[in-house]
Structure formats: structure tokens, C-alpha cells
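Here the complex is missing a single protein chain, while all its other protein chains stay put.
In order of appearance the chains are A and B, and numbering begins at 1 in each one.
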Amino acid sequence: MSLVNEWAFIGLFIAVAWLLPTLPLVVAWVFQPRKPNAIKMQTYECGVETVGDTWVQFKVQYYIYGLIFLVFDIELIFLFPWAMAYNKLSFFAFGAGLLFIFLLSDALIYAWRKNALEWA
Amino acid sequence: MNGEAAACVNIVETLSSCLVAGGMAPGLASFIQTLMGVVLVSAFPLVLVIFLIWVERKVAARVQDRVGPNRVGPYGLLQSFADAIKLILKEDIIPAGADRLIFNVAPIIAVLSVLLIWAVIPFSPVHIGADLSIGLLYFVSVSSIGALAIMMAGWASNNKYALLGAFRVVAQLVSYEVPMVVSLLVPVLIVGSLSMQTIVRAQIGMWFIVPGLLSAIIFYISNLAETGRAPFDLIEAESELVAGYNIEYSGMKFGLFMANEFMHAFTVNVLFAVIFLGGWSGPGAEQFPLLGFLYLLAKTALVYVFSLILRATVPRVRIDQMMSFNWKFLVPLSIVNLLVIALLLQVTRALGIAPAPGETDFLANLPQALVLLAGNLVIIAGTLAILRNSGRRERLAEQTVVTSRAIVPVGSGD
Partner (left out) sequence: MLELNATTLAFFVFAILSLGGALGVVTSSNLIHGALYLILSLFGGAGFFVLLSAPFMAAVQVLVYIGAIAILIIFAVMLTRSMTRMTEVYNRQWWLSALVGTLLLLMLALGVIFPVWGEGGMLPNQPVSNEVATTEALGVAFVSGDQFVLPFEISSLLLTGAMIGAIVLARDTEAS
């Protein structure tokens, strides 16, 4: 079960590797000066007082980029096994992949034409 | 298998056999051996980043016709140590209203997401952390966690600008993952496996930068954007958004974010060398695995210095230019590239010039590689022609507008 051995390495890695960046933080915590005062704790806004709530007017465009990325992500998930098995398959595999990608690029062209890809 | 368990004799394996000879259970000894492998693999990039910062500053300085750090230690080599000590001694200010747990954990998760990539990098024919069967996909998945850490950092700072900066960064990171993964599919098509060691072994005959030239270029550009290096370094542009998501971080946590950026850049350059430049392959690498490790370092150094010179040379792009460049240029280009390579692979296989899998002879790999390279060059030429034509059309349109605007005021003057 070399599968388990490889992934055991990864599991141990996740369990242990976070200690290495924590080490400088711990050293800093030991050595750093601690002089909190009210002005230092204030939120930074180029030196002036904060105006308004921290809640920001959220631009919908961020969400649309995330959505388009999600759809493409899932498309790529389907393409990974296709690409892995490609060398063993016939020409039909290319046709199937072509159709798959073509349908999704349709969606990209739709998004492009509807100006969903503009930053504004 | 984990790195130090293969056919080489070294400190770690000797240690575990010493422990077993001393009466320790073999399971526990092998666990300690794996643990030491983990510590070695994860400490290597962290130690290397100290040197990387020095290289970066020196190269940027020389490009700008100045010397760079040269006071602390010979040639300024100890400058990064001095910086690290300074950061440790700084006060760690946590802003009022910040979410303390997330604020403290975000830099650690950001660094962890880069360290995890090193577990699958093949250092030599026998040294690798874990040769996962899905190595490439693991790399893609882990780098998507980095975006999450930045989001956490931006939100936990309780600062409008940090949050806005974090949104922009995440939008950028998430967008540029698409062409990166699509261009990664091309080596997978050629090799038929996602395992890193297999990809490197398949390049003993021909490096993938030849048949996959355009995908190498797209991968490189997307990684420049993913790591926030120039010309996509909007993330750390001090003139915009006042330093972005890590504005409220001070002291060593800020140091961790900075070190993470350099480490991430180096890591993706190592991956570029592994996937497209042949990794550890080179003359004599099979007999002397350490030579393979040196080859990998040399190739990575080449790519890294190139990215440093790029950083010192090109201007920064705006966020909307960056997004249009990605969604309207890189994504369609990488999809077209993928389809053309897939078609050419089938064609070369039908024509019989495709090499057998695992073929290591350069000349046997050459015909298919040349056909694929020709396909790449055709796509590049076509793209450049389209860009030139559309640029020419835009310039003509601008000129007619300018000339028509110039005519009117003369007539309306009297």
C-alpha cells in the first residue's frame, strides 16, 4: 500500500510543517516589546480617522469572476482524467474532448459578449 | 516512498537502523525517519528564502545601476539575517476589533500552502518527498489554498482597505488559475500521468519546453500573476491601496508574508523547471542522483533570475488590464493551444512518428516534438497576426477621430 505511505508523508507534512513558520513567531513573541496604547490600535486609514463602517460596498464583479472561475475549474476537473488517458485512446477521444471544450468556450464567449468580464 | 528511504545510505536511514538495532519498534523508527524527511523537505525552502531575498535585491540593484546591500557581511550576504532580527524585535500590533485567531493564523496558512508544494517536487531520481500519483493536481489544489489565507488576512484586519486589497488579490489569483491549469494539461497529454517523477522521467528524451512551448509561456505568465510578481504585482503596490491585505500586519507576521511571496515565486520556478525544463534530467543524473539535484537547482536559478530581471524591467499593469488580459487573451489562447496539441498528438500517433512511452532517446522523440513545436509556432504566429491587425485597426480608428476633431475647431474659430 505505497499509496498510504505517500499520503502518510503528506499527512505528517501537514501536521508538522506548520510548526516551522510558527517558530519565528514564537521567537518574536518572546523578544518583542509590548507597549499597547489606544492610538496604535486604531485601524489604519492613511493617518486619518476611519470614515464609515468597516463593511465595504461589495462589487458584484468579484463574485462574477469567482463564478466563472468555478465553472472553468469543474471543466478542468473533467479534463484531467481525459488528458491522463489520452495516449491510450482513439481519435474519438479528441472529438469528445473537443465537444466538451467547445461547449464551455461557448459560455466564455457569452460572458465576453455580455460584458461580464469587464472590471467596471 | 519518502525521500530518505530509497536505496541511498545517509544520516536519516542510518539513524533509523540504529534505533531499530537499539531495540525500538520498526514502525516507530520508520515514523521517525519519515518525520525527519518531512522536517528536511519543509526546512529547505525556508532556509533558502533567506538567500533568495539577497539575490533579488542584488539583481534588482544591478539592473538599476546600483550596488544593493553590501554592508552587512561580505557582499551583503547577512542582510536578510539582519532584516529578520529587526522584524523579530518589532512590536506586534493587533488592531482593535480584529479577529485575533484568524489574524494570527492567516500568515501561517499562507506559508503552509507554499511549503506543501515542496512535498511532491522530485529533487533527484531517488529523492522525492512523496511521489503522489496525482502530483500536478495536488500542486494546483494546494496553491488554491493560498488565496483563502489572503482572504482571511484581509478580513481579519478589520480594515476597509485591507479587505478591498484582499478581494482584488483573490480575484487576480483565482482568475489566473484557469490558464495555468489549462496549460498544465499539455504535459499531461504528452506524458499520460500526473505524477511528478513520471513527468521528469519522460523528459529524459526531450524537454517539454520544445513540444509545449506555448504552454510553457502561458504557464510562466500565469505563475507570475499567481505569485504577484511583476508585471502583475498590483498586490504589493505601495502606491495603490496602501499595501493591501497585509497593511495591519507588523513584525514577524509581516515578515512571514514577505518571505512567503519570495518562497512562492521560487517554488513555481522550481515547478517550471520540473515540468518544462526536465527537472533533474541531464547527463549523468541517473548514476549520480546528487548531480540531478544540482541540475534542478541550476535550471531553477536560471528561471528565477529571469523573473527577477523581468521584475526590474517591466512596468506594472492595472487591475482591469490584468483581468482583460487573462479572460480575453490567455484563457482562449490556452484552450486553443490545448486543442491543437491534442489534435497533433492524435495525428502523430496515426502517422506512426510518436515515440513509445518511456522513450529516452533524443532522436526518437524528435519528430513528434518538432511537429508539436511547429503547431505551437503556428498558433503564436496566428495570435500575433490577430493582435497586430486589431491594434492597427484601433490605431486607425483613433487617427480618424483625432483628425476629424482637429478639423472642426479651425472652422468654428471665426
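For the reader, a short list of remarks on this structure follows.
The criterion applied here is as follows: a contact is a pair of C-beta atoms (placed from the backbone, for glycine too) under 8 Å apart; a residue touches a chain by one contact, two chains touch by 3 or more.
Here the structure is a predicted model, which means the values were calculated and not measured.
Residue-wise, the contact with the chain that is not shown comes from B:Y138, picked out of B:Y138, B:F219 or B:F257. Those residues of chain A that touch the chain absent from the view are 3-4, 7-8, 11, 55-56, 58, 60, 62-64, 66-71, 73-75, 77-78, 80-86, 88-89, 92-93, 96-97, 99-100, 103-104, 106-107, 110-111, 114-116. Contact between chain B and the unshown chain involves residues 99, 102, 132-134, 137-138, 140-142, 144-145, 147-148, 151-152, 155, 163, 167, 170, 174, 177, 192-194.
The criterion applied here is as follows: only the chains that are shown with their structure count from here on.
Separation between the centroids of chain A and chain B, computed from CA atoms only, is 14 Å. Those residues of chain A whose C-beta lies close enough to touch chain B in the complex are 2-3, 5-10, 12-14, 16-18, 20-22, 24-25, 27-29, 31-36, 40-46, 50, 52, 54, 56, 58-59, 61-62, 65-66, 68-69, 72-73, 76, 79-80, 83-88, 91, 93-94, 97-98, 101, 105, 108, 111-112, 117-120.
Remark: chain B residues 1-2, 34-35, 37-39, 41-43, 46, 84, 87-97, 104, 107-109, 111-112, 115-116, 119, 129-133, 137-138, 157-161, 163-164, 167, 170-171, 174-175, 177-178, 181-182, 185, 188-189, 192-194, 242, 247-248, 251-253, 255-256, 319-320, 323-324, 327-328, 331-332, 335, 338-339, 342-343, 345-346, 349-350, 357 touch chain A in the complex.
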